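Below: one structure, written as structure tokens.
One protein chain is absent from this view; the other protein chains keep their places.
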């Protein structure tokens, strides 16, 4: 396996330099663009790592999965999915125009959806809500504590005009209650979690393992919640490149504009990749390539 | 003339009860729906009034003209029209979807446009900016001071989620700077001005008179500004009913969801109408009917 | 007057070379791009001409007015306007997306609208219907017969995929009956009429004259029909540049992608201009400039 990961690295490395850094958050452009890391954690706990597997980056959209898991725990499936759909939207991750004609966002993996989901997390303060997200994230990624980038958080708050517009549209449509700024802050705190691709691979392995901890019989996530997350990853995890990714890789996965991708191969393994440059849809170029290679070699496609 | 206005009243009265009260501002639904007033002020200062010509209502969208006039004064034509267009949009007054693909709003007569325009008014505080609008409005409407409805203002702030979304979209697009909440408040203060249809007819007469005061040779508005306002009224003044209104009435006019309509017949007269029930595009039903009658009888169409 | 037209020519000439030839009809790109003609016909029959006033070009969209006039004659106002609206659309002249959510086209001056209108012209064959259009056009333009460009007609049929799509959408929406190809052919025949700007100015003068012939008391168009055409020209005549044109010129006008513009100043005069290069919305660049100059000098704006 280690050998295959090395070969995946060698192949994906050939695409370094392609794509562009995320521009909407100035802080993200400061990353070294030549980083590449690939980590695998199998469901029985073995791990394989090649490249920059301990370089830290912000989790960004991959946190949408933690937000959703906590919201489901707090508000229940029916409440959450009365406010957000589960259909791929065919649009950019920050698109607003469908909220003109449809009440709620298409799915929890686009920005509008994640903000609506954040509004379903209970707590008296932002920090209380964020604590739940952090605790779940730490458990799923096998660390005692998850740090956050205060710089990226601040940057997202300052530049997040579009997200603010999405939130107010949803409040007008009746799918977001309470203090819009609090929900946006909850979302940005989650996005600013610092992770590495080894941690992502661990999260993927937990999802692949039906939500159960790898070292104990503890359910970090309910079994059905884990399946729901994997399903949404498969149909909406790479924004409006989800369809092509399904063909090239075929494994439920979620990308983040920080450069990370997390994939969960049911019953077998989790994979984390990291490389900062993104394609025009906002997904890591080399990360996709690494996953494509691994899928072919390990026959991972679920389809 | 008084006779013709009476006949216009009698005809328009037959349509009382048609349409619906504006629902997006709860305060507006409290109006007596059976009110109807028609007032004419000619460019030489004569006035003709029939019906509820001194019933007060909030000016709402008709204030967009004052906002634009002040913004032009403060920031100049080129700056203002680098941020907002002058084309009819074909969409509802509060539509957001075009801001996904176009940088600025289509014209200053839809909500997004008026908010962008509010952002072009100079002043250290909201109140400073509002003062300018109030002063111009008072001069143009021939009163010493214009009152505002604190209740409607509060109501608009509380329920204006869509407008807030529009403002943040525009900030993201780079056509609205500074503190979004201040611009929205400026806009809402302007909307909450209390007027009657006699005052509106006076404003119309000033516009018809090339911006010049009716009693003096003072230019309340620049001559070109007056023409610009009349032109924008003609193409965008009744939202996405502007085209049909051009055919049925053919006079530059601006409607407000408070139930008012103000029309300016170049060189001849201003007309103000008031009746609270609106058609599905947000324009007073009986007000349109009264104007249609007057246009036919007085051969007002400019086309 | 002749002096003013000369000065308008001199000023507009300075913009020759700006813009681009219509590309969607290959035949239209063969025009000499440096042509410019300006013709005025007053309501009392005087005429003033400077430049290429007898160069022939295809009338294109200006024919939409003749199509509408014949359709109103054949099917009546209520029938025609149950199928097409009278609102500016805010979109490109050949846009289709609104037909997804709205039954009929926004107005008769965009392609979809003109095709729907063609479907309201009675006749057993295409040629019968086209004859009516040609007869009306000849009378209004003061010629015994209007020629057509067989080459442009053929070209439009061959390349008109988008128009065909519009027609089939409308047939699906129930606003276009019968043989779609016949309606498209009727439309293309009308578009292929060969005119010069002197002829256009004559047409404008007839419209300006309330539809009455300039040499007799014969009504070539009903008075109300003439006002309807002028009104639609004002709000929709220059596609999605109608609003800016209203500000810069302020005279009801209709442009064609062949390079012509026809304007009708109520009670005073008609103006025809010709220059082939178009702005990005499809309107002749130098024609607009000439009209802008004339409007300023002759104080033509109706607003």
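Chains here go by letter, A, B and C, matching the order in which they are written, and residues are numbered from 1 within each.
Keep in mind that, in the parts below, a residue touches a chain if its C-beta (ideal position, glycine included) is under 8 Å from a C-beta of that chain, and two chains touch if they have at least 3 such contacts.
All values derive from a computational prediction rather than experimental measurement.
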item	value
Chains still shown that are in contact with the chain withheld from the display	A, C
Options A:112, A:155 or A:236, residue touching the unrepresented chain	A:236
Residue among A:8, A:146, A:228 or A:262 touching the omitted chain	A:228
Of A:87, A:127, A:147 or A:280, the one touching the omitted chain in the full complex	A:87
Residue ranges of subunit A at the interface with the undisplayed chain	85-91, 98, 106-107, 227-228, 230-232, 234-236, 240-244, 246-247, 250, 252, 266, 301-303
Residues of subunit C in contact with the chain not shown	95-97, 99-100, 161-162, 164-169, 171-172
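Convention: only the chains that are shown with their structure count from here on.
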item	value
Contact-graph distance - origin subunit A, target subunit C	2
Interface ranked first by C-beta contact pairs	B-C
Most distant chain from subunit B, judged by the mean position of its C-alpha atoms	A
Chain at the geometric heart of the assembly (C-alpha centres)	B
Separation of subunit A from subunit B, taking each centre as the mean of its C-alpha atoms, in whole Å	47
Rounded Å distance, subunit B centre to subunit C centre (Cα mean)	32
Contacts with two or more other chains, residues of subunit C listed in rising order	none
